[in-house]
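Read the structure below first, then the notes.
With one protein chain removed, the remaining protein chains of the complex are shown where they sit.
Chain lettering (A, B and C) follows the sequence in which the chains are written, and residue indices restart at 1 in each chain.
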Amino acid sequence: MDKYIYPNEDIYHEQLNGLEDRFSTVPLMEELKQKAREEGLWNLWMPKNHGGLSNEDYCALAEMMGRVLWAPEVFNCNAPDTGNMEVFMKYGTEAQKAQWLEPLLSGEIRSSYCMTEPDVASSDATNVRTSIIREGNEYVINGRKWFITNAPYERTKIFIVMGKSDADNPNRHLQQSQILVPKNTPGVTVVRPLTTLGYDDAPLGHAEVLFENVRVPAENILLGEGRGFEISQGRLGPGRIHHCMRLIGCAQRALEFACRRAVSRETFGRKLAEHQSVLEDIAKSYNEIEQSRLLTLKTARKMDEVGAKDSRDLIAASKITVPLMAQTVIDRCMQIHGAGGLTADYPMAEAFNYARWCRQADGPDQVHMMALGKQLVKRYAE
Amino acid sequence: MDKYIYPNEDIYHEQLNGLEDRFSTVPLMEELKQKAREEGLWNLWMPKNHGGLSNEDYCALAEMMGRVLWAPEVFNCNAPDTGNMEVFMKYGTEAQKAQWLEPLLSGEIRSSYCMTEPDVASSDATNVRTSIIREGNEYVINGRKWFITNAPYERTKIFIVMGKSDADNPNRHLQQSQILVPKNTPGVTVVRPLTTLGYDDAPLGHAEVLFENVRVPAENILLGEGRGFEISQGRLGPGRIHHCMRLIGCAQRALEFACRRAVSRETFGRKLAEHQSVLEDIAKSYNEIEQSRLLTLKTARKMDEVGAKDSRDLIAASKITVPLMAQTVIDRCMQIHGAGGLTADYPMAEAFNYARWCRQADGPDQVHMMALGKQLVKRYAE
Amino acid sequence: MDKYIYPNEDIYHEQLNGLEDRFSTVPLMEELKQKAREEGLWNLWMPKNHGGLSNEDYCALAEMMGRVLWAPEVFNCNAPDTGNMEVFMKYGTEAQKAQWLEPLLSGEIRSSYCMTEPDVASSDATNVRTSIIREGNEYVINGRKWFITNAPYERTKIFIVMGKSDADNPNRHLQQSQILVPKNTPGVTVVRPLTTLGYDDAPLGHAEVLFENVRVPAENILLGEGRGFEISQGRLGPGRIHHCMRLIGCAQRALEFACRRAVSRETFGRKLAEHQSVLEDIAKSYNEIEQSRLLTLKTARKMDEVGAKDSRDLIAASKITVPLMAQTVIDRCMQIHGAGGLTADYPMAEAFNYARWCRQADGPDQVHMMALGKQLVKRYAE
Partner (left out) sequence: MDKYIYPNEDIYHEQLNGLEDRFSTVPLMEELKQKAREEGLWNLWMPKNHGGLSNEDYCALAEMMGRVLWAPEVFNCNAPDTGNMEVFMKYGTEAQKAQWLEPLLSGEIRSSYCMTEPDVASSDATNVRTSIIREGNEYVINGRKWFITNAPYERTKIFIVMGKSDADNPNRHLQQSQILVPKNTPGVTVVRPLTTLGYDDAPLGHAEVLFENVRVPAENILLGEGRGFEISQGRLGPGRIHHCMRLIGCAQRALEFACRRAVSRETFGRKLAEHQSVLEDIAKSYNEIEQSRLLTLKTARKMDEVGAKDSRDLIAASKITVPLMAQTVIDRCMQIHGAGGLTADYPMAEAFNYARWCRQADGPDQVHMMALGKQLVKRYAE
């Protein structure tokens, strides 16, 4: 980070802003990926049972990478590719792995996970309306998705698409399938990139994607027809926690900026650091960050010990707590910077946007509070 | 609003996004300005002593216009032009008025108010460093400003610049002057547009502006050398309140969107409106909006009765309260909309940005809390 | 207030704490009531249509009286007697008025309103379980009530009891009746005084009351069998607003204490008033008080104009907003006072308790947010 990332932050943004197509490759990124690969700082997210790190050990790394929004990709650790690679590792056939997992692991291509739909509350995965219908040796896919991260990016080649293959199955959790759809398949349209709070998150981006009579071979199905919900459950835990870890890095960095600002800026004849309210903001922010970090660490440790499924109380707790904490802390630290804190002169504003949309990603906070609340009522009252 | 503004929101953004230069004229705007002029809905901000409305009467109009971010300009009521026109009306010579006020009042040109500087806490107006030095029949201006609204806009022709003409004057409030600098004067550079939370607020924009040995005739001075602080004091009151009024419109509109969303969206087998927490968010938002509106109205009424100077307690109270209220309410309403609430598909995200930067505009909340706190301590404890 | 109330605060508490029975008469109270009667400052709550003040005009008085918790009784303006007197005025027979309203208006006796029950959510009035059954020329009452204000007080003579006279009526709003039960009727037991946050609110108090086969003459029914719900609806509006007005007085007084403390106390070499965070707390508190006051005033004005029923949006808004505001503001002001702020050396701690239980009185905040939320969804989305 000290040697290659922080010193290149301005250059990265200059290159990005200089691109003719905002969703094409930033040259610096490819150089830095090469360096990271050479130094063995590559695919650090790899789970322990595949020779990688425990969730707990990965926490500190993810936080560190999270301090710069584009840094995780340098180490091939960015969402949603990490989650997608894990899906391939857990559920892919050898052929699927050879074709898609290998270039993903090497950082050659990127991938999207096509879950969220504009017309239904996708936080309840059973709601998806996209259809995946078998016709002979093919599946035909029709539907509209949005907030598909990576979709606009030129290097993205493969979509994992969630849809209904058996909408009438009385078991609501067996209606869904997940299927591989190469981005260049006829009938796939990346309709438009979406912004959140004005940010397009280029070059990876989030897009609305339309599937119109898209046909793929039957062997593109993942794990088997009707097992889409099962895959989505298996996928979510670590991904949520990775966002939390990165957001803690964002918040921590904002706090450090605020501390430096507090000693370098004077108002009304005193340094900011001599205003009691600034010290209180700094102290509160530290407390909130530290508590979030400990909660996320405990969640990671529990996942290491008992698996994601039995850790869903703490996963929910982290998912509810950390993005909102990061939004709040970064908001305070921007305020300490005056109007400049809101501009692109600091990384805080963009990190604020990251925190804000994470309160919606993988389901809004409210859904997780409902789920966690129910677990707790069960635990303590029954 | 119903006939000309809401139906044109999408078209406005399409035209804006289709501009080659984002800071050039949006054709729709000129058409609508023409319509507004024809219907006599023009310069509604005009103060009562110039034949216009009282502050109190203007409140309802400003709130209504505030519901769409670009609507105030349609009625020639956008900041900072309204404040600048008032400066011309109160402090300008006849020649200055003829040259600049007339085309401003007719909506032909736009103007900027150049106060904030990157290097000092400009919330304390006595801090400005830009120099305005008399040399013969000219003044020479040197300095760097930022967050200069309108500066990037192609129709902006005149800058009102605040600087120090007598930095050694023992009376800190007599050191400053304000002077008129046509945007096209040699030595004036609009360095770059600034973004806040990813928004450039095109086509008007906010910019960093550099003044290097800029020379203007001595008669460009406003009111007289050493009276810059006096002008800045006279200017601020109504402008702050106008922002508050508009932000109340933003928040109110977000609430109405949230209510419509609550009946049109189902999650977990219930309409959102049947979730108690959604109803609570709606109720709280209403309460906060209504209270802010009443506070702003009272402030306007007090300004009508005793003038801005003696209303500075309530002006501060509104300035502290309303932008934060709007940020909070809009944040909740976006959350009720799911991820879509953060996109440009709704006006909420951009309004959120407006609320957020207003917590810095005309001085950060903290400065106004300090000033108000001191007044209150004096009032109740002495 | 300046002449008779503030100077007597300590004496009042000394007398109260010196009582053998905490729910007997404080001599000072009777002296001050006499003075208030003599000066015509009596029954100020009387509604306009009975020759009294408008709700709006009463606001300022109620706020003033609210600054000292026991002051409203001095002016015969304390809850729940004001609401009960209004019930008698609106719904009582001439005989009922002669027997009970007269001595209530003269301050000779006190009354209780027996609504809330421990076993059901009494915020929904249709839930009450107490039975009021006609037997010949009598009604027989059985049930358990709690939080019955005034019940333990020795001067309290009459209870207005809500119960079900026709539990099987298919119209849930016609099942209830209200009936007059003299406190000394056989079968009535004041079981125990209740405390909230450690306060017994003596000498008036709040009690659990048991009704066991209590028999009263049939003419004790109010308005008529089956009209209990109607009475309860008619009673609630002004009462809720009176609490709000008084709580604004509590909060305002706490703010004034905080301001005085801020100039009289030094920590770390500076007066509290020179700590930016203290000034911020004071400024925020002022803003919140002022906004609450304006909301309550607007509610009062609307009630004056269109009646309580059509003002239920604003009544709910005030009920949700003001007690929580008062709790928050007083908490901050206590904190500025150090540990002493929590003691009986200041009126703040007891006022904090008043604010806290008002968040439950007449239904918890949540119930009013639900009701208001539904109204708003209807207003803006249908």
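Keep in mind that, in the parts below, a residue touches a chain if its C-beta (ideal position, glycine included) is under 8 Å from a C-beta of that chain, and two chains touch if they have at least 3 such contacts.
The structure presented is a predicted model; accordingly, all values stated were derived computationally and were not measured.
Participant: Which displayed chains make contact with the chain that has been left out?
Facilitator: A, B, C
Participant: Of the residues C:Ser131, C:Thr196, C:Gln233 or C:Gln375, which one touches the chain left out of the display?
Facilitator: If we include the chain that is not displayed, C:Thr196 is the one touching it.
Participant: Using the document's definition of touch, tell me which of A:Leu295, A:Ala308 or A:Ala361 contacts the absent chain.
Facilitator: Of these options, the touching residue for the absent chain is A:Leu295.
Participant: Looking at the whole complex, which of A:Asn84, A:Gln276 or A:Ser311 touches the chain that is not displayed?
Facilitator: Answering carefully, the residue with contact to the hidden chain is A:Gln276.
Participant: Going by the touch rule given at the top, which residues of subunit C touch the chain that is not shown?
Facilitator: Residues 116, 118, 121, 123-124, 146-147, 194-199, 265-268, 275, 277, 335, 338-344, 349-350, 352-353, 356-357, 359-361, 364-367, 370 of subunit C touch the chain that is not shown.
Participant: Extract the touching residues of subunit A with respect to the undisplayed chain.
Facilitator: Residue positions of subunit A that touch the missing chain: 255-256, 259-260, 262-264, 273, 276, 278-284, 286-287, 290-292, 294-295, 298, 314, 316-317, 320-321, 366, 368-370, 372-374, 376-377, 379-382.
Participant: Hey, which subunit B residues sit against the chain that's not shown?
Facilitator: 275-278, 280
Here is the rule we go by: only the chains that are shown with their structure count from here on.
Participant: For subunit A versus subunit C, which are copies of one sequence, does the interface use mostly the same residue numbers on each side, meaning over half shared, or is it different?
Facilitator: same
Participant: Mind naming the chain pair that shares the most C-beta pairs in contact?
Facilitator: Top-ranked chain pair by contacting C-beta pairs: B-C.
Participant: Using only Cα atoms to place each chain's centre, name the chain farthest from subunit C.
Facilitator: Relative to subunit C, the chain whose C-alpha centre sits farthest away is A.
Participant: Based only on mean CA positions, could you tell me how far subunit B sits from subunit C in angstrom?
Facilitator: Computed from C-alpha means, the inter-chain centre distance equals 44 Å.
Participant: What are the residue numbers in subunit A that touch two or more other chains?
Facilitator: Correct list: 275, 277.
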